[in-house]
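Every protein chain of the complex appears in place save one, which is left out.
Just so it is clear, A, B and C label the chains in written order, and each chain counts residues from 1 on its own.
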Amino acid sequence: MDVMPWYVEVLRAIVGTIIIFSAVAIVTAMLGVLLERRISAWIQSRIGPVHVGPRGLLQTVANTVKLLQKEYILPRNADAVIFSSAVIVVPLAALLDYVVLPFGTTRAGPLIYRDLNIGVLYFAATSSLIVVGILMAGWGSNNKYALLGGLRSAAQMVSYEIPIGLVLITIAMLAGSLSTVTIVNAQTHLWFIVSQPVSFVIFFVAAIAEVNRAPFDLVEAESELVAGYFSEYTGMRFALFQLGEYGEMFAMAALAVTLFFGGWQGPVLPSVVWFLIKLYVLVFVFMWVRWTYPRFRIDQLLNFSWKILIPVALANLVVTAFFVIVVH
Amino acid sequence: MTSLVWVIPLLPLAAFVAVTFWGERLPGRGAYVSIAGIVLAGAAGLVVLADVIGGARADVTYTWLTLGTRPLVVGFVVDPLSAVMLAMVGVVASLITIYSVGYMAGDPRYPRFFAYLSLFQFSMLFLVLADNLLFIYAGWELVGLCSYLLIGFWFERPAASRAALKAFVVTRVGDFSMMIGILLLFLHTGSLRFDEIFRALGAGTFGGPTLTLAALLVFGGAVGKSAQVPLHVWLPDAMEGPTPVSALIHAATMVAAGVYLVARAYPLFFLTPGHQALTIVAYVGGITALAGATMGLVENDIKRVLAYSTMSQLGYMFLGLGTLGYTAGMFHLLTHAVFKALLFLAAGSIIHAVGTNDMKRMGGLTRALPVTFWTFLIGTLALTAIPPFAGFFSKDAILVAAYLHDKTLWGLGLAGAFLTSLYMGRLCWFTFAGTYRGGDPEAAHGAPHESPRVMTVPLIILAALAVVLGWVGADVFGNPFARFISFPELTAAPGTLGLVGASLAAAVLGWAAAGALYPWRLVSPAALRQGLPWLYTLLVRKYYVDVVYDWVFVRGGAVIVWIADAFDRYAIDGLVNLLGWLARQVGFGVRVLQTGREETYLLLAALGALVIVVVRLVW
Amino acid sequence: MVGEALAFYLLAAITLASGIVVVTSPNLVHSAVALVPALLGVTGLYILLNAEFLAGVQVLIYAGGITVLILFVIMLTEGATGLRVPQRNEQGPIGAAVAGAAAAVLIAVATRTPWAHGAGVLPSYTPGAIGESFLGPNLLLFEGTSVVLLVTLVGAILIARKED
Partner (left out) sequence: MITLTHYLVLSALLFGLGLYAVLTRRNSVAMLMGIELMLNAANINLVAFNKYAAPGAMQGQIFALIVITIAACEAAVGLALILAAYRRFETTYVDELDTMKG
């Protein structure tokens, strides 16, 4: 790690940041929003966006351009510093996740920005930072709906980080490492979805809650809280929140692929293609769920985490630990 | 069977618990449960007695705890002495409990009465079976407690609650003496178990004046419990309790516990140098026998007469034990329990009918209460030692023992026997002879009527026992009782015809004197009163014992209490107040240091830590 | 090595600057938010010190957990309503003096002591190694800490719940 001179490191960091930001911003956020709209239209038997570009493909680009031109509005008596910096924190924390996600493999090694030996721990740590951003946004807006949305979001995300953490521990125990690459390699013969179905269900449910999507989208429940913590944001700031949200959703889906579906592994096709196929299937499921199920109440949501998910995850962890010990 | 003897006391205890908690809801408002408990215990007691007569013995022991190196072993013993007591208590208590169903009917605290009775029965059986002084003491205090509760059962009457308190406090004096005696014995012999204490005594490791002191201290407990002079003052007042209680506790069982204790611990007294302790026991008994009888002469309350009689008869028992008549004393305990319970129950039946205790308001009840009259008469004859009733054999044996031991004591006993007949004759005359004098003046009472069957049947059973029980100790039949219960180093001396004649003559003379005073009017009682005014006043005032106690203990105590109170108030409290005042002033001084604000404390803590570090570094 | 120095000074600057904001800002929310970069700076220092696992835990627990908790409590209690209330008590100068003296003493000790440079190769502090250390030589510590955690969990719930 320390073999390269420091300026190479810095250069690499800058390049990596640009790549991740632009690629993820374009691919995930723009495509994600478009996909969401098309899929929701399909599920609801509508047509959806079709006019901008071929088959409506450029709809999000047009939206982004429009948002870029819009005025930045700072609410009266809002805390300007907090209000503005929240916009950076949320997408930054979401995009930092991508550092440890392996997209594929090449002859030179896995296609990953940095294969940290604390991989999944890093993932959990960075995604937990999003909560800070959301609280900042909620508080900085000087708006009671935003504040309530922020507080709800914080409670919800803190609660659901625990089952995710427990699942991460379970998987890391099976793979014998926290490194994402090692975890993918450990699934060469058998995906962990087969050996750990319970873990997957827990992870998937908690991931939906963690990214604040329906049926756990109380944070931005339109009927109650307008748009939750980013009600007051306009223009590109609003777009950045969207970027953070969809970035986090894609990151969660990618982590699910890495943890349970063998990552980039697959026959015939190139590894990156395999990874993307799995990723988009999962993203589709996320959206499918969102447009199918009704919303929960906040107490149901928190009770579900503390009284069902966490105990089940703990039991699963203990049982898995027992089997790991027996197998060894 | 005999090794399961510890179950017997548990039966009344279970009844006590059940009646206490669910009294009103149990069959017969708890009475049947209570009866079931004691009847089962009594039946078991009879079975045990049969076993023991057949030769069975048992000593169930259990190491409770170890004090230093001395194990504290407790347990139950089954031997002739305890078996006889067990059977006696069981049978008498059963009959009295059944009788109570009738006597207590209509009382608002009916279940509570039976709960207390059951608790008493448990305590008494526990005491009787104990093989060690610790259990004896525990049972001793328990029966004392029950006595207190039952004397004060009608606590809304001031006299009753005062009497309960008096009984409790006076017996406590004896109990305290007994406790010291027990501790003294434990100190010197290292055990509380009777057989180990006796072994130590027999081996001569403990003796001399200290032993006499220990024996007398233990006897102090018996004096209190058995209402002997000078701790007798509580017994007449205890008659404020319900009559079945007087019959059970203050005639048949608890007051006899003192006698039982002396009998149980007999070697303790026997082995004192020159039987010193026994001599004292005998004199206490003799004096009480006479004093009780004299006080009974002038009393008008029927139950109080019987109470004085009880006191006097208990004196006879101690007299018997003290004059080496071990068997005689125990035999009198047994027969007395039966006929005195009978007398009390019959008296209760009379009171039930006329609604008052005052003999002057009775009279002419022979016709109205035939069963009560006849059973009462049998009891009286037994008490006055007229053959062939039970009392004759036992009292005669005691007088024989007294004669052989000490002529003075014999004289006291003989005088007591004479007076017994006299006051019982007086009692019968006032109660049954003549015409009905109206009963309770306040209650509109119709003509007196016989008590219900539930009360008369126990009377008949007890009367039958009073007739036949004496024969088990009759020399004519070879005195089977003496063969069963005897002290190994003593042989009961057979009485000569002359001695028997003397005691019989005393009893008959007593009856004759009564006859001369009342039915035949040869001498007028009023003339006697006027002829000997000082004697009459002395007796009515109960030898001024209560007055002396009142002045010496109650008022003297009040003075001490007043002094102690003043000392406590001004000297001790003053000192404490001074300290408090000082602390308060100091507190006012340093109060500024306590700001109640944590940042001050934190700052001081940080500063302190800094100073310590710097000082350490510079050094 | 220049890189290491650069990184250290950068991180130290971030940490101290944010720390000053935390300590001095009259706005509690600003303080709490400034805590995040301060903690992240410390995280960077951990990475420089080859303690990567520790860095991950630091972010997860401190930045993602404790800070959120603090923000939560601020918002549940007074929030920014205390903006016009003085945030400093009357012992400010003395406190500053004591804190400064403490820092000075520590710096003096740190700079004057000839620290022994331990010999030995720096092992890779992988999660596995740390885990084995926890379940091996430091087991008692581990168990004790878990008991403390449990008690804290119960105690905090008990204290914070509404009395009804």
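Note that a contact is a pair of C-beta atoms (placed from the backbone, for glycine too) under 8 Å apart; a residue touches a chain by one contact, two chains touch by 3 or more.
It should be emphasised that the depicted structure is a prediction, and the values quoted were computed from it without experimental measurement.
Although it is left out of the displayed model, the omitted chain contacts the following shown chains in the full complex: B, C. Listed for subunit B, the residues touching the missing chain in the whole complex are 587, 591, 593-599, 602-603, 606. Listed here are the subunit C residues that touch the chain not shown: 1, 4-5, 8, 12, 15-16, 19-20, 22-23, 28, 31-32, 35, 38-39, 42, 45-46, 48-51, 53-54, 57-58, 61-62, 65-66, 69-70, 72-74, 76-78, 82, 85-89, 91-92, 94-96, 98-100, 102-103, 106-107, 110-111, 115-123, 125, 129-130, 133-134, 137-138, 141, 145, 148-149, 152-153, 155-157, 159-160, 162-163.
In this text, only the chains that are shown with their structure count from here on.
Closest chain to the protein centre (all Cα atoms averaged), using per-chain Cα means: B.
Averaging C-alpha coordinates per chain places the centre of subunit B 80 Å away from that of subunit C.
One inter-chain figure worth recording: subunit A and subunit B are separated by 91 Å, centre to centre, where each centre is the mean of the chain's CA atoms. Rounded to whole angstrom units, the spacing between the C-alpha centres of subunit A and subunit C is 27. Residue numbers of subunit C whose C-beta contacts span two or more other chains: none are found.
Residues of subunit A in contact with at least two other chains: none. If you check the complex, the residues on subunit C that touch subunit A are 2-4, 6-7, 27, 29-30, 33, 36, 52-53, 55-57, 59-60, 63-65, 67-68, 71-72, 75-76, 79-80, 124, 126-128. Residues of subunit B touching subunit C in their complex: 599-600, 603, 606-607, 610, 613-614, 617. Residues 89, 91, 94-95, 98-99, 101-102, 105, 109 of subunit C are the ones that touch subunit B when the two sit in their complex.
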